[in-house]
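Take a look at the following structure, please.
One chain of protein is taken out of this complex; the other chains stay put.
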Amino acid sequence: MSDTLTYVYAVARDVDDAALDGLRGIGGRPVRVVTVGRLAAVVSDADRAEFEERALEERLEDLEWLAATARAHHHVVDTLGRGHLLAPLALATVYFDDDRVRAVLTDSRETFDGVLDRLAGRAEFGLKVYARRGGRGATAGRERAASGAEYLRRRRQALREGDTALDEAREAAAEVDTAVTALAVASRTHRLQDATLSGTSEPMVLNRAHLVPVERAGELAALVDTLAEHPRIRVEVTGPWVPYSFAQTQQAQQDQP
Amino acid sequence: MTEPESFELTPRATSLFGDEEVALVDLLDRLLAGGVVLVGDLTISLAGVDLVRISLRALITSIAPVERPGTRGGTQRSGAAASEAVTARAERADRELEPGDG
Partner (left out) sequence: MAERASGDGTGPRIEIDKDEVRRDLMKLVLTIVELLRQLMERQAIRRVEQGDLTEQEEEDLGTSLMLLAEAMDELTEQFGLTPADLNLDLGPLGPLLPRDR
């Protein structure tokens, strides 16, 4: 049995061979394609030892490995995605060899065509919203409370205001999201991001992905500009992404009209 | 004019939002919960892997193990056992968390 596997990054349509020149993926391996008709699986060799199921579970807990693999994977998808219609695959999809990939392409041809048709002319944008920090705000710099009872009253007020601020931020975020959803043909909610990983101190209140027709991206940019000075929230948009979040086949039924 | 079959993403240098760096968190959001899900030959693809659990384990493994005095039957609990206990709590918490898919 071979000790290399075929790692599949994405399935594309009409890949231009010149685009593969010098393109490197996981482990620095050269990227190539396995084609069936117009469909092309974008692949590279990978070490079997790295991707066996048990080894993989451990590696997932190794943030360094995960980060390196994710970036290498993304590099391939993102580079090719600039000039090609491309359906990204979930991370670490591996097959025994190219022949197996060819078989999968053939068997799932209609599925891939369906996904690709839905993604054509569209890009993914991430909408992330954070609540601006209220902090000690109004109480900072004020005179010391005149009594213990007054101190408790002030603290009670401050805590109440803090809770309110978070609620208001969530409401504002929902409004922004509604506006962006109107520009998109599909939208999806992601889990709120873990602060240890993202390194922010402001609480995240919204994390959404939107599939937007490329020609409407300017409207999105304009909308976000108007929100730069919003008192309650900080809005961040990421993208354009190759549509990772919209490549699942069951999404087809959930797309907005 | 764009053909229906292909499209140009805005080149990164003049990207709409000026961001050069792709944040790892944003990438992991997409790579661990996105993409076409196929059953590979050796692994089930990683769709649905809980990112939160990963971050908690990464955090736990970065904390040095602590020797705890025995609480039940006078047995000594090692750092590994303590770490496992926290992981078990985290996994219970994971199951209670709502999935993020919309």
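The letters A and B name the chains in turn, as written, and every chain counts its residues from 1.
In this section, a residue touches a chain if its C-beta (ideal position, glycine included) is under 8 Å from a C-beta of that chain, and two chains touch if they have at least 3 such contacts.
Remember, it's a predicted structure, so these values are computed and weren't measured experimentally.
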Contact residue for the chain not shown (choose from A:107, A:150 or A:171): A:150
Touch criterion as defined above, residue of A:49, A:68 or A:159 at the omitted chain: A:159
Hidden partner interface residues of chain A, rising order: 131, 133-136, 144-145, 147-152, 155-156, 158-159, 162, 165-166, 194-196, 201-203
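Simple rule for what comes next: only the chains that are shown with their structure count from here on.
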Averaged-CA centre spacing for the pair chain B and chain A, given as whole angstrom: 13
Residue ranges of chain B touching chain A (in the complex, touch as defined): 2, 4-11, 15-17, 19, 22-38, 40-47, 49, 51-52, 54-55, 57-59, 61, 97, 99-102
Sites on chain A touched by chain B in the complex: 5, 8, 10-11, 13-14, 48, 51-53, 56, 60-63, 66-67, 70-71, 73-74, 78, 81-85, 87-96, 100, 104, 108, 111-112, 115, 120-124, 126, 128, 187-194, 196-198, 207-209, 214, 217-218, 220-221, 224, 237-242, 244-249
